[in-house]
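With one protein chain withheld, the remaining protein chains of the complex are depicted in position.
Chain lettering (A, B and C) follows the sequence in which the chains are written, and residue indices restart at 1 in each chain.
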Amino acid sequence: MSDKMLLKWMKQGHLSIPKLLLQYYTDLGLTEVELMTLLHIQSFIDEGDYFPTPELLSERMTLSKEECSNTMGLLIKKGFLSLDKHWDNGILYENYSLEPLWLKLMEELNQEDQKQQEKSNAQIEG
Amino acid sequence: MSDKMLLKWMKQGHLSIPKLLLQYYTDLGLTEVELMTLLHIQSFIDEGDYFPTPELLSERMTLSKEECSNTMGLLIKKGFLSLDKHWDNGILYENYSLEPLWLKLMEELNQEDQKQQEKSNAQIEG
Amino acid sequence: MSDKMLLKWMKQGHLSIPKLLLQYYTDLGLTEVELMTLLHIQSFIDEGDYFPTPELLSERMTLSKEECSNTMGLLIKKGFLSLDKHWDNGILYENYSLEPLWLKLMEELNQEDQKQQEKSNAQIEG
Partner (left out) sequence: MSDKMLLKWMKQGHLSIPKLLLQYYTDLGLTEVELMTLLHIQSFIDEGDYFPTPELLSERMTLSKEECSNTMGLLIKKGFLSLDKHWDNGILYENYSLEPLWLKLMEELNQEDQKQQEKSNAQIEG
């Protein structure tokens, strides 16, 4: 490998995925394709592009432009992704946000926590 | 969220995915489900489990045990995953490794690099 | 760079540092050398070594063995690091844990949060 390509590798950086997300995404009701779509969107946001188009996602995925568009719509509908719009000086800004995903994950972890506490309480009282 | 759950979050850690892998996995011939399978295996390896079973993967994925087993077999066949076996003191050790994936990614980046160099040479010679 | 070295790079992995830790470690009362010491310990723990010795740390730092030992002792004293000991089958296990660091960071973030809420309340009441 040329040094130029290695530099590209080193500079390109990494996407950090919480291991708890890897463990719980199916419990949240996400498929692998949906999770990958969210990770791609996060990757674009990290690079400063807050509104990646279905075309852009499609170039990096096995999905067609239409399938990307449908998946993104479904993720918004199912409450994992939000599209925040605001006007500034006559320009419409549209930003995707994964905040709903993190809120859902927090909720799931809380429920897991409560279940475990109830279990251990039941054992003590048992 | 309870502090206990937050601590779990903080201690659980993250999986770092090279952004170049996110950009090129389709060029390598991987689907989203196959990539997620590899990421799950990497996550288990990071935690010290070098031979996660299809059952274990299946608990974290939308795939059944059989589908996980088939996908893992396919990934080995297609040259993205290797299963290294060695005997030690009469015990058989089996370790999965993603080394083949990284080698394929390196090869792809090299080819991309050469294409771009040929393009820029062609433009200079124009 | 040889492919062998690149593979080493790709396989070696990354340490993920929360950006909030980078922003608040001085508020917690940590110096750069102390933070680096904690990151080295975390890196060893990630690799499955829960009790790295001052010698091991010293090989990777500008500090001498004695200085590493002193810094680790200070970090325990100041409540950023804990050394958990337990006996199992007649063997003493000693594990370092960064749990105290995460608890301190959580506390700091909570205090920041309250300060900001009080500020915005004061502005509303103005």
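Just so it is clear, contacts are C-beta pairs under 8 Å (C-beta built on N, C-alpha and C of every residue); 3 or more make two chains touch, one makes a residue touch a chain.
This one's a predicted model, so the numbers in the text were calculated from it and none came from an experiment.
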item	value
Chain not shown, touching residues in chain C	1-2, 4-5, 8-9, 12-20, 22-23, 26, 31-33, 35-36, 39-40, 43, 60-62, 106, 109-110, 112-113
Positions on chain A contacted by the hidden chain, ascending	3, 6-7, 10-11, 13-14, 16, 18, 46, 48, 98-99, 102-103, 105-106
Contacts of chain B with the absent chain, listed as residue ranges	1, 3, 6, 9, 14, 16
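Operating definition for what follows: only the chains that are shown with their structure count from here on.
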item	value
Separation of chain B from chain C, taking each centre as the mean of its C-alpha atoms, in whole Å	28
Chain centre separation in whole Å, for chain B relative to chain A (CA means)	19
In chain A, residues with contacts to at least two other chains	1, 9, 14, 16
